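First, the structure itself, so that you have it in front of you.
Removed from the display is one protein chain of the complex; every other protein chain stays in position.
The block that comes next holds subunit A.
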Amino acid sequence: MSKNILICGVGGQGTVLAAKVLSQAAVSGGQKVLSAETIGMAQRGGSVVSHVRIGSDVYSPVIPRGCADVIIAFEAAEAVRNISYLKTGGTVIVSNEVVQPVTASLSGKFFDSKVMIDYLKQNATVMCVDVKKACMELGSSRVANMVLVGAACKSGIMELSEVKDAVRLLVKPEFYELNVRAVDYCAALDI
């Protein structure tokens, strides 16, 4: 059985590390993993996507549309943009925050997170995470990615303990404790 996890957001939000942690957790568990991510040309502020594919029967590093078990979205509009990757019955884990692009400021065309999340709810099982609140309580604005990874574990796609081991391998020792607290954050929440 293969598992496909799509991680999306806006360049600069930390999607790449989230993808690395989930991949490493699966590799440590002895599984075949393929992944792909958006890197290169100034991606800050642009839409970014990482694909993580686990299992012996996957061939391409990119998840085909309609095949993602879980979408982890760092931004509500990006979740909507990538919803076609989700399989029927899949779960979307989404931050309730929106990031308005420069083009919105210039054109005056702003969008609302509620509209985006309502749309998602019509089309999937949605776990909505108040990432801003989580970061405030954790005392760092830089662990949003680990909060969402923790939420993904709650959805059942990965084992929390394996993810924490991966964090130990990939995060600098001085930030390990903070990141693990972030991974654990959602476990106690009713979402």
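We take it that a residue touches a chain if its C-beta (ideal position, glycine included) is under 8 Å from a C-beta of that chain, and two chains touch if they have at least 3 such contacts; residues count from 1.
Criterion: contacts and distances are computed from a predicted model.
J.: Match the chain absent from this complex view to the correct UniProt protein name in "Monovalent cation/H(+) antiporter subunit G", "Indolepyruvate oxidoreductase subunit IorA", "Molybdenum transport system permease" or "2-oxoisovalerate dehydrogenase subunit alpha".
T.: Of "Monovalent cation/H(+) antiporter subunit G", "Indolepyruvate oxidoreductase subunit IorA", "Molybdenum transport system permease" or "2-oxoisovalerate dehydrogenase subunit alpha", the absent chain's UniProt record names it "Indolepyruvate oxidoreductase subunit IorA".
J.: With the missing chain put back, one of A:3, A:20 or A:154 would touch it. Which one?
T.: Selected residue, touching the omitted chain: A:20.
J.: Considering the entire assembly, which residues of subunit A contact the chain that has been omitted?
T.: Its contact residues with the unshown chain are 10-11, 20, 23-24, 26-27, 30-37, 39-47, 57-62, 64-65, 77, 80-81, 100-106, 108-111, 115-116, 119, 122-123, 141.
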